[in-house]
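Before any comments, here is the structure.
What you see is the complex with one protein chain gone and the rest in place.
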Amino acid sequence: MIWFGSWHLFRPNLDAQVGSGLRLAAIAASSLVLLIVSFLAHESWPAISSLGSRMVTDASWHPSAKASEGTFGMWPIVVGTLVVTGGAVMLASPLGVVSAVFAEFYAPPHVAVMFRGLIELLAGIPSVVFGLWGLMVLAPLIARVSPPGQSLLAGVVIVTLMILPTVMLVTGSALESVPRERVRGAVALGMGRFAVIRHVVIPGARAGIVTGMLLGATRAMGETMAVLMVCGNVVKIPRGVFDPVRTLTANMALEMGYALDLHRSALYTSGLALLVTSMGLVACAQWLGRES
Amino acid sequence: MSKRLHGIVCLILLAAGCGRELPSDPNIMPGLSSTLEITGSSTIAPLASEIGKRFEDEHRGRIRVNVQMGGSSRGIADARSAMADIGMVSRDLNLDETDLKHFELARDGVCIILHADNPVRELSREQVAGLFTGKIRNWNEVGGSDADVIIVNKAEGRSTLEVFTEFFRITPQQIVADIVIGDNEQGVKTVSTLVHAIGYVSVGTAQYDRDAGVPIRLLGIDGVEASVATVADGTFPMSRTLNWVTKDEPTGWTRLFIEFSTSPAQHDLVRELAFVPSES
Partner (left out) sequence: MKSTSRVQLPTSGGQGELAVTVVMWLVASLVAMILIGIVGDLVWHGIGGLRWSFLADSPARAGRSGGIAPILVSTLLILAIAMAVALPLGLAAAIGLSDFSRRGGAFASIVGRTLDVLAAVPSIVFGLFGNAVFCGWMGLGYSLLAGGLTLACMVLPILVRTIEASLRSVPDDYRVAAASLGISRTRATWSVLLPRASAGIVVGWVLGIGRVLAETAALLFTSGYVDRMPRGITDSGRSLSVHIYDLSMNIPGGTANAYTASLVLVGMLLLINGMTRVTVHVCLRGSGASE
């Protein structure tokens, strides 16, 4: 490619300097993660060194029990995070992509603008408000089917609603930027609307769609307040969607203000665990979204 | 000093991050503004904030009271490390916390709440223990309708949990919960939307909400009705204290504030937030 191979085509000084500056900005941005990781590692160290694998193997989570009776089994909470995040991504991705396709290709212009506006509105609603709606409206509704209502299902629905805007808006942006010529070409070949979308637009927007899904997934994993209010927060591996769950983030929010010493350190460890999990997620997404 | 210059000086002081420098005698440096940092329990934070505003008005611009949340443990930690001038702790102090000075601001009862439509009117201590430890599973075993009991418990480390478990002679590990909540309002909202739920929250919060129309019922203990009044006259048995903690004997603005907050003139603020003022 001419662009990257032939620096000599451009004013080398300006571009080199600007380039260095910009790359520096990029490095600064990404070094934040290093800072956060070291912060978490520092705070988690007491728990990791004295509890170690007990944080996974202990039978229950009762960290503030007196003296040596404290148990620190976090595994059900890790499972809670995985199922809530997984469920939300599985719901929000197709919904988000379909919504974006709808707004871009199926809706009349005015409807599309209104729909997109509605979704943008959703993006700014605080998690507390979602949580409140979930607590007062959604959970009681679910409770009619199967008590207690505050459950995995409630959590998945709420988080789906929260990450939907991200997935839809980023996907929409990706769909829009598929080169018009390709789309027009497909139309000229006589392909129907859905065929064009399926075979030309979506593959062309694949990178952006994966970005949207990844941003949504990471947001889902980091969501704190809303899941705290609707998931039930019981430390147990859920056997069905109607069982209550606790996520790592809700665990931190719930107990951090009242935790001392080892308990506090254990909570930071769960934060570290979250970060490590998200690194795995990012690696997966990178592999999935590789440009062909 | 002109207001603008005053403001600029304040900003410079604040920017230098030295807002926590306190004069030991409030009459020194009368023109400059000091800051009182108070952190800790989210239960006390609203009350502290309201008292702080009154205190600021009374001393007109010479003191700023900054209240921050973060939990009782944070209150203790910050008071100890002098990151805060005063810590807010919504429980009695532990044995290993006796190095700190504490001052009782108010009292708060803890009571059991049910949904207003739940026919059960009273429960004995054994029944409560049985319900929360999972031995009693159905409401019809205690005189209610045929439905599974939904237990709403508080999260670990909360003082209401400690008060509750100590009173009913059970341990937190024994409680089998269907829902775990954090703050009192979350508990009220949960129970008020689930007919078969049972939980425990601050008496003041529950009474305030019930009187405002939220469909919950407060259960008495040993025949004593659960209300702010019975907590005040001491007849209600389950209660906890809301405390200020400081590292050393308070002086200067800290002392003034603590005295101000516990004086009878501020009892209306305490009652407004449904706590019971402590006699200073």
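Each chain gets a letter, A and B, in the order it is written, and its residues are counted from 1.
Here, a residue touches a chain if its C-beta (ideal position, glycine included) is under 8 Å from a C-beta of that chain, and two chains touch if they have at least 3 such contacts.
Just so it is clear, the structure is predicted and the values come from calculations on it, not from any experiment.
Q: With touch defined as in the header, list the contact partners of the absent chain among those displayed.
A: Counted over the whole complex, the chain not pictured touches A, B.
Q: Just one of B:72, B:186, B:230 or B:261 touches the chain that is missing; which is it?
A: With B:72, B:186, B:230 or B:261 as choices, the missing chain is touched by B:186.
Q: Which of these, A:48, A:82, A:122 or A:262, touches the one chain of the complex that we don't see?
A: Answering carefully, the residue with contact to the hidden chain is A:122.
Q: On chain B, where is the contact patch with the chain that was removed from view?
A: Residues of chain B in contact with the hidden chain: 7, 10-11, 14-15, 17, 19-20, 37, 42-43, 45-47, 49-50, 53, 56, 64, 66-70, 182-186, 188, 204-205, 208-209, 212, 272-274.
Q: Write the list of chain A residues that the hidden chain touches.
A: So the residues of chain A touching the missing chain come out as 1-4, 6, 9-11, 14-15, 18-19, 21-36, 39-40, 43, 95, 98-99, 101-107, 109, 112-113, 115, 117-130, 132-133, 137, 161, 164-166, 169-170, 172-174, 176-180, 183-184, 187, 192-197, 205, 207-208, 211, 214-215, 217-219, 221-225, 229, 248-249, 252-253, 256, 268, 271, 274-275, 278-279, 281-283, 285-286, 291.
Convention: only the chains that are shown with their structure count from here on.
Q: Compute the distance, rounded to whole Å, between the mean C-alpha positions of chain A and chain B.
A: Distance between chain centres: 34 Å.
Q: Would you tell me which residues of chain B are touching chain A in their complex?
A: Against chain A, the touching part of chain B is residues 41-42, 69-74, 76, 148, 150, 155-159, 171-173, 177-182, 186, 189-190, 193-194, 196-197.
Q: Help me check something: in the complex, which residues belonging to chain A touch chain B?
A: 60-65, 69, 71, 135-136, 139-140, 143, 147-150, 228-229, 232-235, 244, 246, 253-260, 263-264
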